[in-house]
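The complex appears here without one of its protein chains, the remainder shown in place.
Chains: A, B and C, in written order; residue numbering restarts at 1 for each.
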Amino acid sequence: MNRSITLVGVAALIAMSTNSFANEHGASKARADAPSTEVAWTPETLALIRSGNAQKGGQLAHEQMCASCHGHAGIAQSSNWPSLAGQRAEYTYKMLQDYKNGSRNTYPLMTVLAQPMSDQDMADIAAFYASFKLPPVPVGTPIDKALADKAELLVMKGDGNRLLAPCMSCHGYKGEGNVIDVPAMAGQTPEYFIRTMQDYKTGKRSNDVYSRMRLMAHVLSDQEIIELANYYANLTQ
Amino acid sequence: MHVDPLEKKWLYVVGGIVAFTIAVQVYYAAAKGIHPPSNVQTIDSAKLHLSKEFAENNLGVHKNTDGSLDVTMVAARYGFYPQEIEVPIDTPVRLRIASLDVLHGLLVPYSNLNLMVVPGYISEANTTFTKLGEFPMICNEYCGIGHDYMYARVRVVPKNN
Amino acid sequence: MNKTITGALAVALGFVVMVPAAIANPEQTANGAQSPAAVMAAQTCGGCHGTMGQVKDNAFMPLAGMPTSQFVLAMKSFANGSRPSTLMGPLAASFSDAEIQAMAEYFAAIPKFQHEANK
Partner (left out) sequence: MSTMNRRNFLKFTTAAAAATPFLAGKSAFAADEKHIVVIGGGVGGATFAKYMRLYAPEVKVTVIERKKEYQRPYGSSEIIVGNVDMNDITISYDALQKKHGVNFVFDTVTGVDFDKREVSTENGTKITYDRLVVAPGISFDYSGIAGMDTEAAQQAIVHGWDAGDQLLTLQKQLEAVPVDGTVVVVPPPNPYRCPPGPYERAGLITQWLINRGDKNAKVIILDPKNGFTTDVTMLQAWNRLYGFNLPKAFEKNYKPEQVATFTKHETPGKIQWVMAEEGGRVVKVDVAAKTVEAEAGVFKADMINIIPPLKAGKIALDLGLADKSGWCPVDQKTFESTLHPLVHVIGDACIAGEMPKSGYSANSQAKVVALQIKALLAGQPTIEPVLQNTCYALAGQSDYGMFVADVFRLKDGKLKRADQPRYLPFNASTAQYRLSAVYLHAWMDSFTQDIFS
């Protein structure tokens, strides 16, 4: 029963979190009934992403001013935005699609940037960022090693009582991500990590198929999220 | 080649038993339509979340007019969704489950639920839970490094709850 | 609500309600320690980046708690165009090094802003 109440709550939150600008642009829809994403990993989509041209993607990233927040080589210029270097192409591609069609509406700014992009553009940009190595430990934001160590149990073992699978089972031992669209998290800025998890926790972000991340985030405490943020920021490849 | 006549008789008997067993299975499969509990229907795994039956909002327990239950689930690396389901005891349940990605299995202890979830197919099983309590759902086909961690639960509660 | 009722009553009786300004506000404490020149330079950012750099909108970067070096680097790279921008390029180029340094120190001293979702 609890679970269904939670789900209703999440649905309500999603319904409330529609953004006015996105609305105006027709990007946001009745989220409660919409699938979490329109992207399906069909062979055609996967082939398209494999065909992504990193060089063209770099040109596009320049035109779209991606570097302003995500850095020229995909390493975020400031703590607020995600680093994209070394991110799985499928994940970047999916995020751009989700922004475009409103499945992810946490940043109206990204929706507006993604709207004019074609599928091929997205594949190219995804290939561009995937061509870099994963980012090093972020500079400028102090990483708390003690907090990071505390997260190890969750990362490696999870918590069966809370139906919490260990993070590494999907995101990899080194936070490098996994097929198909499980994102890499190593070297991500703690601020961005925390915000993402909180967005999943509150249901503000809901583009994870079958609530796979929302369910996890929901049972994590705020302190655990902070520990995990430090853990993943501190992972070097 | 010389075969002892007695031995020959026994060979016929054994052959007959084998043929009979096969015939029974063919009869039930072909004439009565009884199959092992999986692969009853095909579905595009990649578009599972975009399908009607396995849309996220449609997962879980549905009550039929005759009081029986339909349970719709998805197995995906690494979990079963919904993660927890609640069903009343001694109530017929029809479970339909599909995989979003790779081969999974679904086993619930103290029940006859033990089925393979093959990508591209919908697996179906009928069961009735006869013991109260919480039971884990376990993946019994190796599906990847998170295989051990596909935590999920069935809660069997008294009727009229 | 209460205040409105009290206010209405007081006005009805010809009083001017002088609710003294006494609400302890962490923002005030944080501002007190800053040099006037730093406050002066940093106030220009507030119209977009929020009071004391604690903006609630996702489109703008919260500046509160940003490390000094990060702030200076951001402004310098906006100014010389190495970091693409819309409006920050022209603006960053208009501020002097001293002003940028003062702003950086101001925002570094402000407690980091937690988005509402993070609480």
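What we mean here is this: a contact is a pair of C-beta atoms (placed from the backbone, for glycine too) under 8 Å apart; a residue touches a chain by one contact, two chains touch by 3 or more.
Note that this is a predicted model, so its numbers are computed, not measured.
Asker: Just to confirm, in the complete assembly, which displayed chains does the hidden chain contact?
Answerer: Displayed chains contacted by the hidden chain, ordered by label: A, C.
Asker: Residues on chain A that touch the omitted chain in the whole complex?
Answerer: Interface with the chain not displayed, on the chain A side: 20-21, 24-25, 63-65, 108-109, 112-113, 115-116.
Asker: Provide the residue numbers of chain C that touch the chain removed from this figure.
Answerer: Touching the missing chain: residues 3, 6, 9-11, 13-29, 31, 36-37, 39-41, 43-51, 55-60, 86-87, 89-91, 93-95, 99.
The criterion applied here is as follows: only the chains that are shown with their structure count from here on.
Asker: Using mean CA coordinates as chain centres, what's the chain A-chain B distance in Å?
Answerer: Each chain reduced to its C-alpha mean, chain A and chain B end up 34 Å apart.
Asker: How many angstrom between the C-alpha centroids of chain C and chain B?
Answerer: The separation of the two C-alpha centroids amounts to 60 Å.
Asker: Between chain A and chain C, what's the gap in Å when you average each chain's C-alpha atoms?
Answerer: Going by mean C-alpha positions, chain A sits 29 Å from chain C.
Asker: Help me check something: in the complex, which residues belonging to chain A touch chain C?
Answerer: Per the stated touch rule, the residues are 62, 65, 67-68, 77-80, 106-109, 140-141, 194-195, 198-199, 202, 204, 222.
Asker: Where on chain C is chain A touching in the complex?
Answerer: 58-59, 61-62, 66-67, 69-70, 74, 77, 83-86, 115, 117-118
Asker: Taking the complex as given, what residues does chain B use to touch chain A?
Answerer: Where chain B meets chain A, its residues are 44, 46-47, 49-50, 55-57, 59-60, 74, 76-79, 81-84, 86, 100-101, 144-146, 149-153.
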